[in-house]
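What follows is a single structure, and I will ask about it in a moment.
Omission of a single protein chain aside, the complex is shown with its protein chains in their original locations.
So, chain A:
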Amino acid sequence: MSVTFTEDKLKKAQEIILRYPEGRQKSALLPILHLAQEQFGWLSSETMDYVAGLLSITPVEVYEVATFYTMFHLEPVGKHVIEYCRTGPCCTMGGEEVFSHLKTKLGIKANETTSDGLFTLKEVECLAACGWGPCFQIREKYFMHLTNQKVDDIIEELSK
């Protein structure tokens, strides 16, 4: 299967490339990997090769970056990726209890996907929302001040 951006995404990618000085198009790599993940959900090696072509860089330059940054998914993920903060301040605010509830609720551990393909759980480090914790993120949205009840409500809403 050949990988290509939609027309909109391709236009956006070309705009991004033009933001940098001439010859510095590699600077567009992270923003374009985010675009690719928006469209494809995760970064397959075909997707990374495609991005390398767009930027006229070698595929390995894309692989080494995609594997360094934790936001990029290198395997298929569920429809909703829940990325929950496991760092000190969120735990101080009761995060460990809330996330153990979340795991029980979904019946999966971190880095697993529910059998219906709806949810993937990922543990992440500090999301810079410490005073509003415990928190997790689903795509661009932050969910804060989490409690067991709130977690139940969010999961039920997203399961509809």
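Basically, a contact is a pair of C-beta atoms (placed from the backbone, for glycine too) under 8 Å apart; a residue touches a chain by one contact, two chains touch by 3 or more; residues count from 1.
Criterion: contacts and distances are computed from a predicted model.
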Q: One chain of this complex is missing from the view, so tell me which of "NADH-quinone oxidoreductase subunit F", "Sugar ABC transporter permease", "(2Fe-2S)-binding protein" or "PadR family transcriptional regulator" is its UniProt name.
A: "NADH-quinone oxidoreductase subunit F"
Q: Return the single residue from A:V3, A:V65 or A:A110 that touches the missing chain.
A: A:V65
Q | Touching the absent chain when the full complex is considered, from A:T92, A:N111 or A:Q149 | A | A:T92
Q) In the whole complex, what residues of chain A lie against the chain that is missing from view? A) 19-21, 24, 26-31, 33-34, 55, 57, 61, 64-65, 68-72, 83, 86-89, 91-93, 124-133, 137, 140-142
